[in-house]
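After the structure tokens below, expect a handful of questions from me.
Removed: one protein chain of the complex. Kept in place: all other protein chains.
For reference, chains read A and B in written order, and residue numbers begin at 1 within each chain.
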Amino acid sequence: MKIIQTAIAAGLVASMLAGTALAQDKTLNMIVIEGGDTTAMQAVADAYKAAHPGVTINLQPYPFAQFFQVAELRLRSKDAGIDLVYVDAPLVASYASRGFLSPFDASVDTSTLVTSALDAGKYEGNQFALPINNSAQVLFFNKTLFANAGITPPDGLTAGETASQAQVDELAATKRWTWEQVADAAQKLTVKDGGRTTTYGFTVEQFGELYQLQPFGESLGTDVIGPDGYTAKGYLDSEAWTKAATYWANLYNEWGVSPKSLGYGEAAQLFGNGQLAMMAGGTWNLPGLEASGVDFGVAPYPYFEGGKVVTPTGSWYVGVNAASGNQAEAVDFAKYLTTSAEGTKTWFDSLQQLPTYKPLLDEISTAAAFDSFPQDVFRLGVYDSLNTAKARPVTAAYGQLQDAFRTAFVDIANGVAVKDALASAVQKFEAAAARVAP
Amino acid sequence: MTRSRSPVLLIAALLTPALIGLVVFRLYPIALAANDSFFNVLRGQPVFVGLDNYVALLTDSVFWNSLKVTFWFNLLINPIQIALALGLALLYVQNFKGVTLYRVLFLIPIGVSLPTAVLIWRIMLSQDGLVNGVIGIAGVPAQPWLTSEALALYSIIAIATWKGISYWMIFIIGGLQNISPEIYDAARIDGIKPWQRLVYITIPLLRPTLLFVLVADVSINFLLFAPIFMLTQGGPADSTNVLMYEAYKSGFIFGDMGRAMAVIVVVVAILLVIVGLQFKLLSGRREAKR
Partner (left out) sequence: MTARSLQIRRGAGLGARHLVYALIAFIFVLPLWWAIVSSLRPNAEVFADIFPVTPKALIPSPLTFEAYAGVFERGFGMIIANTMFVALVTMVAGLIVNGAAGFAFAMFDFKGKKLILSLIIISFMLPFEAIALPLYTVTQQLGWLDNVLALIVPSVANGLAVFLFYQFFSQVPKDYMEAARLDGVSWIDILLRIYVPLSMPTCISAALLLFIFQWEAFLWPLLAMPSQQFKVIQVGMAAFQQQYQTIWNQLFAVSVITALIPIALLLPLQRYYVQGLAGAGIKG
């Protein structure tokens, strides 16, 4: 009996000690995308912990392909095991409308953040998510392959040269290639050997994704969906989009310059292996491509001849899960990540995404550290974010739009008739959107 | 044959775990599915909508397309699989020198799981894959087996058949083993030709086995999911968008559980009707012949 009594007493003491210890230490859970994003977030989490001992940010990374689904499921079931959420820009409306996120109040000083990025994190007037960074899309090109084929590459930034913000502005405003020029060069650069393509002329980084391809139709003058957020008829199936989709179809079928169905990250891999002459992709690729040893240059994102210059923009935000039991602590980390000098710098150094923190943007434009390649590429990002960037459509049915769009463009790349694919996408989106429309 | 008086407690103890499994993980989910189909989630809250989800399906062209694809898929795959499984079983039971090796090889697809088979076949059917290489010898141009609207569904039928017939073959072998050899001897003496033997003796005697295989195969094929999920995601152009995948997309990609459950209820209802019909038509005929 005595043994049991001692054991119980010991157990109680132990649990009390553990209880007090727990009261000091906090662990916040955050879901993020696997890969570079996790590495960068870990760096920020470590820096935060150094400044706030006792608070640990525990990251739960998921592969890109699974992320949205998992986030959806866990947020929907009001999972208290998540405190912070990595939110893709266009999903803020969807999450906010269903009560997944807690709004940030006036205690967060957002004056240092780019206004357009802040606005994209608002829903019905409240700030539901804070922008972590912006994105900048450029045209990477392999100088060696161009030289070997005897073709003049686009004007751009390369190693060994410097460029001031003013020079970059001029490059972006006057020397931008058109998609037609890209197609032309790509056909000359594609090499087939024994029935198989060994060098591809061009590819976009994200196969069939709305983020990547939105500018195609918009460059020709028509938005993806109407301003109400639920109409696609007259937009996605318009003449402009049909022309854009036909260009897309040709890339894969008639001209055969692009590889079909690339997985996440594989376009960059192809480019790094020297098997791809041009890639339309994000600046986050810079560190990896530098390391690959390929002699490459960076040109501004192309546009359609006679059309507007439009570039993809917007990136990831951080939100606080409404079901979290650690609201104050979560908000504090979110503030650190997005509005503190240290947090934003750590993030930028690791992930190399265009910042939304104005002091950092100023630094990029003026500091000497950004005069030379590849850092001057960010000045291109600055120009585009101020002059040509167009955010993704705001709609509570963004998930459905993204899916319908991707299906259409993947099908088109695989040979389905453009008209049919676009009509089907319009119909599917409108049917799905009607179910979530207020 | 006497059975003991029932020791009730013992029986309960022996049966309870299995019964809990039955109720909690089979019957309750079905009831739950029916229940969820009467609700919609708006702005994060479940709202009772009665039969709205079902009515919405009636005017949903994507749903009707899924129905069409599912029916067409099953109309083709089930007879093909059973006929081939029967043929395979007949080959398996032959006795001659060296047949043991062939028998072992016939069983290989059973060990290969469906997702594995799907992955391997996906690469084999890719633009630069082995299949295109082989037909290239005959001068046939490379085909976009899985990315073409016209071919994708048939490619999936082929893959599922490759994987499935060895499994069904085993059940038919069991049925074949039950047919006493004397019947065949008598038939041979009567001078009946082999194919007549097959049609007039073997198949009728196999009826219970074939019925079992048919019902089980139809059930599995009607709800087939893995190949579509892994290969085509319902495409290209919805040509492989079977009902099961449509339900999955609704529920797990778009979070529209109400619609997803409605589709599931419809699928299960149709399946029950089909199975019921199969039983009625195929066991009924035997009575009539007498």
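Heads up, the rule we're going with is that a residue touches a chain if its C-beta (ideal position, glycine included) is under 8 Å from a C-beta of that chain, and two chains touch if they have at least 3 such contacts.
Just so we're clear, the structure is a prediction, and the values are computed from it rather than from any experiment.
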Candidates B:Phe38, B:Phe63, B:Trp121 or B:Trp145 - the one touching the absent chain: B:Trp121
Residue, one of B:Pro109, B:Pro144 or B:Gly234, that touches the chain absent here: B:Pro109
Residue, one of A:Val70, A:Ala173 or A:Ala367, that touches the chain absent here: A:Val70
Contact set of chain A toward the excluded chain (per top definition): 60, 62-63, 65-66, 69-70, 73-74, 77, 194-196, 261-266, 269
Missing-chain contacts mapped onto chain B: 1-4, 6-8, 10-11, 13-15, 17-22, 24-30, 32-33, 36, 88, 91, 96, 98-99, 101-102, 104-117, 119-124, 128-130, 132-134, 136-137, 162, 166, 170-175, 177-178, 208-209, 211-213, 215-216, 219-220, 223-226, 229-230, 244, 247-248, 251-252, 257, 260-261, 264, 267-268, 271
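Assume only the chains that are shown with their structure count from here on.
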Contact set on chain A toward chain B in their complex: 69, 72-73, 76, 97-100, 195-196, 260-261, 399-400, 403, 407, 410-411, 414-416, 420-421, 424, 427-428, 431-432, 435-436, 438
Partner chain A, residues of chain B touching it in the complex: 40-44, 56, 60-62, 127-128, 142, 144, 147-149, 233-238, 249, 252-256, 259
